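Every protein chain but one is kept in place in this view of the complex.
Lettered A, B and C in written order, each chain numbered from 1.
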Amino acid sequence: MLKAHGLKCVRGDTELFSNLEFSVKSGEALVVKGDNGSGKTSLLRILCGFSHPVEGDVTWCDESIFRHDSFRQQISYVGHQSGVKMDLTVLENLSFMQRLAGEGSDASKLKELARYVGLFKQRNVLTRKLSAGQVRRVALAKLLLEQRSIWVLDEPLTALDKEFIVKFELDLKNHLDKLGLLVVTTHRELKLPEFRVKQITLS
Amino acid sequence: MQEITYLEGRALFVWGAYGITVVVLVLSIVFTSLRKNKILKEIKQALEQ
Amino acid sequence: MMWKFLHRLSSLKYFYEWSGKWIPWLTGLTIVLMVAGFYWGLFIAPADYQQGETYRIIFVHVPAAWMSMFVYVIMAIAGFTALIWRTKVSEIVVSECAVIGAMFTALALITGMLWGKPTWGTYWQWDARLTSELILLFLYLGVVAIHSAIEDSRTASRLSGILAVIGVINIPIIHFSVTWWNSLHQPNMQLVSASPSVHPSMLYPLLVMAAAFQAYFIVLLIIRMRNQILYRERRTNWVKQLLVEVN
Partner (left out) sequence: MLNVLLTVIHRDLLVAFRRRAELMNPVLFYAIVVTLFPLGVSPDVSFLSKLAPGVVWVTALLAALISVERIFKQDFEDGSIEQLFLSPYPVSLLIFGKVVAHWIITGVPMLGIVPIMAMLLHIPGQVLPVLWISVLIGTPILSLVGAIGAALTVGLGGGGMLIGLLVLPLYIPVLIFASSAVSAAMDGQAVSGQLAMLGAGLILALILAPLAISASLKVSMD
């Protein structure tokens, strides 16, 4: 159970949002709506514990995430930037993610994952040479690789093509079925089971 | 009085050192209070808008 | 009781009012001490048998040097608290101490050079103390530079908090290595140290001047912090309400 109490965030002089309250249970998805610059990304970064809110607190199982060290290890975060090294090939990026997540190197699993995200042919190509959509797929492949319980996604659908979006929505649904938790910001509609979705809008 | 000003020819350095100290200390206080008025004026303007 | 007081002090509004009351007293004390110290040092204290009149410069040079290190320690402590407990007041102390510390260090350097000219014949001498003072100035300028490079003063003060803490660990190391390096290159020159075993008639004015600098530092710090608090809290209503009272 992830809960936020009276969250307030200020960037420079402008106040993005204040006394924001919400709570998300495992198996539920929180969709954050709001136009550009309304603080969606800042909110996600606060939930990941990267930045501190000016006021209020975020608790996971009723304990503040800023004191709860192992909380961060349960998060898979894909932000605006892909978090992927442009000078490495797809496979090298995936193998680094795998080792970083502490699962040891297993080449066959990586090849299978590359095929799953439709990048099998380009697996030995430098990420720098791929299109934005393909780079996004590499970043999203991390979610399936790490299998973590909390997914925090910032505009995951940008630059993705229709066909991959459908497949990705299926993955999201499976994640929720396995009682995973999802926090996502998006401009396009996400087809997710209605009863599991909570929505907040940042003005 | 003559003895103080002469200070064996080193008056320049001794008075110089004390002079600079007084100037620096006083100036920083003056600049700080000037800054205070600037801040107050700024806030007031922001209020009027 | 002490802890509660400290905790209340950490709120900007309370600190602003609390410190406001102290300013008149402290300014009065500073002026009295300054005048007494200057008069005593310049006119009453006997000239040094060896250096003659230039010796009087130490009544300004040494307190400034002491203050430059004292202010750095204060900044490091405030930086440490800003990092651990994120108190707003200690963050402001860090940013203001950096400027004041840099001022004291520059003052110590200038008076040191003015003392050096008649004694050594040149303004700058790679003497161990002057070199350590110069490096301390760079440490301060580092903190000041961080503050001017970042607009968001909260991140700035936390970053300079880290730098201040690292600096404190480094000050003894610098001092040791510079003194050791200095002795390596000038074993022969008989170093006339700025404060030899000081005769009481010279010690008292020195202590009075040190106290005067100390009081001055506190007054300046409080005034600068109040400015910074006004600036940071300009959006809050207690500042707006304060403004209404002022004019």
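Note that in this section contacts are C-beta pairs under 8 Å (C-beta built on N, C-alpha and C of every residue); 3 or more make two chains touch, one makes a residue touch a chain.
Quick caveat: nothing in here was measured; it's all calculated off a predicted structure.
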Partners of the unshown chain among those that are drawn: A, C
Selected residue (touches chain absent from view) among C:Leu6, C:Val32, C:Ile166 or C:Leu203: C:Ile166
Full-complex touch with the removed chain, picking from A:Val31, A:Ala101 or A:Val125, is A:Ala101
Considering the complete complex, of C:Ile135, C:Ile218 or C:Leu243, the missing chain is touched by C:Ile135
Sole residue of C:Trp25, C:Tyr39, C:Tyr123 or C:Trp181 that reaches the chain not shown, by the stated touch rule: C:Trp181
One chain is left out of this view; which of A:Phe17, A:Trp60 or A:Tyr77 touches it in the full complex? A:Tyr77
Name every residue on chain C in touch with the hidden partner chain. 83, 135-136, 138-139, 141-142, 145-146, 149-150, 155, 158-159, 162-163, 166-167, 169-170, 173-174, 176-178, 180-181, 184
Give me the chain A residues in contact with the hidden chain, please. 48, 50-52, 72-73, 75-77, 79-88, 92, 96-97, 99-102, 126, 142
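Just so it is clear, only the chains that are shown with their structure count from here on.
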Using CA atom averages as chain centres, what separation in Å is found between chain A and chain B? 56
Where does chain A touch two or more other chains at once, residue-wise? none
Which positions in chain C are in touch with at least two other chains? none
Sort out for me which residues of chain B touch chain C in the complex. 4, 7-8, 10-11, 13-14, 16-18, 20-22, 24-25, 28-29, 32-33, 35-36, 39-40, 42-44, 46-47
With touch defined as at the start, can you tell me which chain C residues reach chain B in the complex? 34, 38, 42-43, 52-54, 56-57, 60-61, 64, 100, 103, 106-107, 110-111, 114-115, 117-118, 216, 219-220, 223-224, 226-227, 230-231, 234, 239-240, 243, 246-247
